[in-house]
Structure formats: structure tokens, C-alpha cells
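The complex appears here without one of its protein chains, the remainder shown in place.
We call the chains A and B, going by the order they appear; numbering starts again at 1 in every chain.
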Amino acid sequence: MPDQDQSSATPAVELRNIDKSFYGVFANADVDFSLAKGEVHALLGENGAGKSTLCSVMAGLYRPDSGEMLFDGKPMVFKSPKDAYAAGVGMVYQHFRLVSNLTVAENLALGNPEVGLRLSQGQLEAEAKELGERYDFPVDPSARIWQLSVGQQQRVEILKLLYRDAKILILDEPTAVLTPQEGEALFRAMRMLADEGRSLIFVSHKLQEVKAVSDRVTVLREGRVVGAANTDDAEPRDLARMMVGKDLVLPTRKPNESVGDEVLVIEDLVVEDDRGLDAVDGLSISVRAGEVVGIAGVSGNGQRELAQGIVGLMKVKSGSVRLNGTDVTKKSVLAKIKSGIAYVPQSRLGMGLAPGLTTEDNLALKQYREPPYSNGPLLSAAAFGRRGAELIEEFDVRGVRPGLPIRLLSGGNLQKALIAREVVQDHSVLIARSPTRGLDVGATADVRDHILAERDRGIAVLLISEDLDELLALSDRLVVIYEGRIVGEMPASEATAERLGLLMSGEREDQSA
Amino acid sequence: MNDSVLMLTIMAAIGLGTPIVFATVGEILAERSGILNLGVQGMMLFGAVVGFWATFQTGSLWLGVFLAVVAGAAISVIHAFNSVTLRVSQIVSGLALTIFGTGVAIFIGRAGASPLVGRPSREIFEPIFPQSLADIPLVGPLIFGHDALVYLSWVIVAIASYYLFHTRPGLTVRAVGEDPASAEAAGINVSRVRYIHVMLGGALAGLGGAYFSLALVPSWQDNPIGSAGWIAIALVILASWRPWRALWVAYLFGAAGRVNFTFQTLEINIPSNLLAMLPFLLAIVAMLILASGKRARLLGAPEALGVPYFREER
Partner (left out) sequence: MSRRIIVEPRGLAPWWLKLLIPVASVIAALALGALFLMMTGNDWVEVYKKMADTAFGSGRGFAETLVSATPLILTGVAAAIAFKMLVWNIGGEGQLMFGAIAAAGVGIWLGGGTPPIIAITAVVLAGAIGGAFWASLSAVPKVYLGTNEIITTLMLNFIALNLMQYLVLGSFSPWRDPEATQFPQGRPIIDNARIPEFFHRLDWGLFIAIFVAVLAWFVISKTRSGFEYRIVGDSFNTARYAGIRVPKKILGTFLLSGASAGLAGSILVAGILGKMDPRSLDLGLGFTGIIVAALARLNPIAIIPVAILMGALNNAGPALQSIGVPTATVKILQGAILIFAVAGEFLIGNRFRRPRESVEEKPEPAKEASAA
């Protein structure tokens, strides 16, 4: 349980026994939490530990099932974010809540009762500019949100809160979308805000960041508070143990013993994004049989276009994709599936699975065209049931009931079903994007095992991820991309977080280094 | 000069276009908040019959108009409830509203011992300025030749346009239609905004309906409005969700409706059915050219139009 605040001052926020569940599954249970005025308080925890939910409860987006919330000593019930704003609480969500078709100034004015009925673009823009300059956050107030970079959008989010003079700022994983260097700038701004007397909640699952910026830290695991401490007193090892629930074990990974021939060869690949810009801009990689090549990079540097270009979901503008010596660049998605490319996309329910169909149907999603699933133009219901049951058993997919749409399974089970389907088909290449994103510790371990097993049976694995831990745990070789180009390449054994971080922010290093 | 074919066509275009202006601006407000309402036809007919009935009973035109507005707003609540609170298919719910509203309107017109159907209206809207002003060449009819509701439609268009693009509540509406999750996070009550604008849409549709039964076709028939409600839905796209443009495209369609008569005057013989297709063909061609695919976005289509919004989504 968290320590009592040493000072006699009333905490800015105090939570008592907060419970919140979704669809019968607890996201927060019996959470106690206190935030002192003028402090930066880190909420530390693994993916799925309930950090975001807790923040959304404080910001009025979710209502707790039970429990008490005190703001500046006064009990409050927030029915909506509007009530939270009125109480001086504002949040920067992990997925920004900016209306992309409106301008920066309009987004600042949105929902703000202090803006008059009449909207004066000129005045709003002047105010936004002034505010940005005061906090050393320069943004063009007349720009539309979609024209801004991710880092700039985040600044707009923070300015939005400052424009309303929020006293309590909640930042949900703000560094996830930033380069380490952009993160530094953010931390300076956070300190400045705390020095002004504002209180900040900083959500992260990265120990170094917590150490770097916070005064105090509260650790969440599986929806519960498992510890709280002054950051300076806390040993990183202890925090890590609390977060994971066991001692941190370095991933035990057998080095790949036999690397075979080049299976997937990509040369000078150019793929346009939805806006028609070259998101993948002349990229060449090759992946050998029995090798995991990790692609590191900050989100939005061409990862999506690279993966979708290879599997045929996006059009390749130029360059080539060869598979076992055959050019498959212009082949259709179906032809590529048949030629042996397995693909685990980033979005499970958005792409990899048909959310409304059953698990058995989903397990057949790529092989229904052939026997035993199909018999001429007719389907064999028996084959769906039998084959489905086998895979569900073998890959330990839990929670399956007859007729149940797969979207109702948990993230870990969704991913297991998805991977099951991809690895049982005939294939020589596996492309996986952030395969353990959002999974709990157990499911993460399972998924990693499956990927390493793929490697060991001689599959060429291309792992595209924004999570350095995942990349370091699985890859044999690492390639860093920035703005659609390769900026560095190294064996996993020579990779450090620092070196990768620099490359990911676009600092090109000598290839021979 | 005021009797020239061109002038008569323009005047008719304004007359025939006015009810469509009301309905189109109403639908623009609803769609800007993210709710597609295919019930316009039903809401207009309901407004038409209620307005006609009230004026028939009381002899007061303005009471008729007022009740038509209330009736339109009231019946639109069905759609708001279905699409905002229950979050079911907006398309099917809107169609249901049209079928229901049409049924109710015809029923009211034919119910009872002395039904309304076939009866002339007790009062009708007439031009409000003296004939002498309307006789001024050119500007006379254009500026002084209309009934009160035409002027009201101009005022409503101006207010709606200013509201949407130059006020904070208008910004709120646009944000809710573009990205309800972000609007909600900014402290906006998405459901309330959507209810209000669906009801404003209903109110204006009711007003448009009353313009038919109390000004254009001043006697009750089963369907005095033709397919004006459906046209309004198409015009929202042609007007690219902007009230002033709605005024011009509605007049253009009013003119198309009049073309038949104009051609006869000019001794051009085109079968009336072929001419009646014209507005619909025009709408399709315009859609193909202007509003296909991504161009709809550029044109101003609200991003979240027709998409139900779930608040506690994880």
C-alpha cells in the first residue's frame, strides 16, 4: 500500500479502493493512490497492468465501479471528462484525442467554456502562440493537426491542458511515440510544470524514464497497486521485480545454430503511404532461413508500409521482393500466401482476425480454400470443428465456446490463435509486427517461444517492432529504420538500447562501426 | 420584364426550392454532428400534415408552422434515440422513420368522419410586401416578391452558417461529427450534441413540410411533398455540408422542377417523366464527379458520419 505523504499538505489526488472492470474482467482492483502537489509521480507497470484504465478513471473518461476519489481533499464523482476538467484534471491519452481536421487553435478552444460564444480565429491563434512560447513549445496555431508530426501533436495535447490551466496533468505513456531525444525535451517541460506547482502523473513501463523524471513511483501489476516509493530510494531491481512479479531474468535464448540460405530478399523497396509519400524509401534487407531479423524504429517510420508491401496489401512502387529466388513483388495477397509468406499483423482484431466469426472459422481463414476445409465449392463443417479443436488444444487457446465470436477472447488468446493459424500453414517466411504488444507476461513468453521455435525449424523471420525489449529478446540481427530507410545494422549481440535509440532518432552512424 | 420566362423560372425555383432549403440545412446540422438521418421524407410529411391540420383547425398560419416545427423535432427523437442512445444502424432507423412518418401523415389526413384529404388550406402564405414593390423591374420580385417563410429560410441559412463556422458551439458540432472520442475527451457531451442536432434537423424538416402544405400546395393530399425529403438528403452532399451552398443547390433543383413548365412555354416538348428524372440524374452525376471516395472527405464530409459512438470502449 502506498505510504502516507510525509508533508501535512492535502494531496492533489487521493484514490481509495478503486475498482473498474470491463466485460467482467478487472482492470483495476482495490487501487489506492495519492499524488502530492508539485510532484511528478510515475505509474509503473507492465502492459495490461491497469495503468491506462486508472488514468482514464481519474480523467473522468471511465467511471469506477466502486471506490472513492478525492481531489484536493474533496470527494468527487466525475461523470465525464468535462467534470474532470472543471476540477483541474487533464489527461494526454496514449492515442491523442485531437480532431485531426481542425486547427491547433480550434483544438485548444474545443469544449473550453472560457472561450466566448463567438469564435475569433485570430484571437485564438494569438493566445495559442503565446502559450506555446511561454512553455517553450513552439507550434503553428493555424496548422491542422494532421499536418503535424507526432511529437508536435503531443505538444498540442499538453498545451490543451495548460490552456485550461489544469493543475493535475496525466500523461499516459508519453514517450512511447517519441525518440529518446524528444523524450528528453518532454522531461524538461515536465519538470518546469512541476516547479510551477502543477502535479503530474507519468505513465511508463520503462525503468530508466521513471528514474530520470519522477519524484515518486507507484507500481501496478494485474490491476493492483503492488508498491510505492520515493524514486530516489527505490532500487531499479526492486521496482522491476514488483512490476513483473518475479526476478527479472534475461531472456534465455539459444543462439541460432544453423543459418541457411537467403529466403527473403528485398531490394530497393519503395512503398507509398496513404498520402502518396514514399514511406518505405529504397530499403534492402535479406533474411536467411533460421534467422530472426529485427526491424527497430520509432512508430511511423515505414514499418506498416514495409510489412504490407511485402505481403501484398500495399502496392510496391518500385524495387523487388524475392522469395526463395522467385520474384513475387507484383503477386497478389493470395499468391503470396500460397508461395509461403506468413504474416502476423500488428492489429489482431483489425486485420489478423475476423472479430465476429468464431475461433474455428478464424483458424481456417487462410486455408479454407483447400481440403479438408473445402470440398469443391462446399465447406466441410466437420473439418472446421476437428481442425479447430486440434489447434485450440495445441496452442492452448482458452475461453473458446461454440459459436462465440473470437473478439471476446483476451488479447493473449487472440494472439495465440492468430499465430497458430500462421505457423501451421506451409510457409518459409514469417513476418511479425509487434507480436507481444499489449500482452501479459505469460502470453508474451508463449508468443516469444513460438517465434523462436519458428526460427529453429528453419523459417526466415522478419520481426518489425517498436519495442526494444522484444527486439533484443528475439532477434539475431537488428536493422534500424528511420523515415523508410535503413540507418544502421548490427548483430543483436552488439546492440545496446542507447545505440539503437540514437539510430532510431535518425543519427546515422558509420556502417562499419 | 418581370414576366419573362427567365424571371418566372427564377421565382418558381425559389418557391419550389425553399422547403428543400429548410430540410437540407436541417440535415446538414444533423450530419455535421455525425448522424445520418434518412427519415427526412417522413419528418417533412409529418410536419406538413400537422401544420395543415393546425391551421385548418385554428386559421392561424403561424401556429401551424410552429406545430409543424415541434412535430418534426418530436418525431426525430425516435431516430436520435435509436442511433445515439441505442447505437443501432442509422440507415435502417432512418428508413423506419420515413415509413412511419409517411404512414402517420397519410393516416391523419384520412382519419375521422370528415378527413382533411382534398380540402383546401384555410390560410396560405402570401407575399408580404405590397405588389407595387414587387413590380419594380428585376429586383422587385427577387427581393420583395416572396412570402414570409422564404425570408425566414434566408435568415436560417445565415444563422446556420455563422453558427457552424464562427461560434464555439458550432466548433463543438463539427468536432463531434469528425471525432467524437476526441470531443468527449475535451469535455463535450457527445450524446447531447447529437440529440440536439438531430432534433434541429427534424424541426427544419417539419418546417419544410409545412411550407408545402401551407404555401406551395395549399390543399391536403396524401403526399403533397413529392420526394423532397429524399432530394434534401442528396443535396447535403452537393452542398458539401455548407448551409449557403444548400441554398443555391436547392434553388437549382427548384429550377429543375420548374423546367418542365418553362419548356412548354418555350414550345420545347420533352416528356414530363424524362424531365422529372433530371434532378436525380444531376445528383448522381454530381456525386460521381464531386463526392467519390476521398473527395467526399475533402468536400467536407464529417469523418464519423453514420458511425455509432461507444463511450466506454477499450
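A few remarks follow.
Keep this in mind: a residue touches a chain if its C-beta (ideal position, glycine included) is under 8 Å from a C-beta of that chain, and two chains touch if they have at least 3 such contacts.
Not measured: the values here are computed from a predicted model.
Although one chain is omitted from the display, it touches the following shown chains in the full assembly: A, B.
Interface note for the absent chain: among B:V5, B:V92, B:L266 or B:L298, the touching residue is B:V92. Considering A:A229, A:A389, A:V424 or A:A445, the position touching the chain not shown turns out to be A:A229 (whole complex). Listed here are the chain B residues that touch the chain not shown: 36, 38, 42, 78, 81-82, 86-89, 91-93, 95-112, 115, 222, 227, 230, 233-234, 237, 271, 273-274, 276-277, 280-281, 283-284, 287-288, 291-294, 296, 312. Taking the whole complex into account, chain A touches the unshown chain at residues 1, 3, 19, 21-26, 29-30, 63, 65-66, 77, 219, 221-224, 226-230, 233-235, 238-239, 241-242, 245, 311, 313, 332-334, 336-337, 343, 345, 347, 350-357, 361, 365-366, 368-369, 374, 377-379, 381, 401, 403-405, 408.
Everything below uses one rule, namely that only the chains that are shown with their structure count from here on.
Remark: chain A residues 22, 27, 53, 59, 61-62, 80-82, 84-86, 91, 93, 96-102, 106-107, 109-112, 115-119, 160 touch chain B in the complex. Considering their complex, residues 166-172, 174-175, 178-179, 181-189, 303, 312, 314 of chain B touch chain A.
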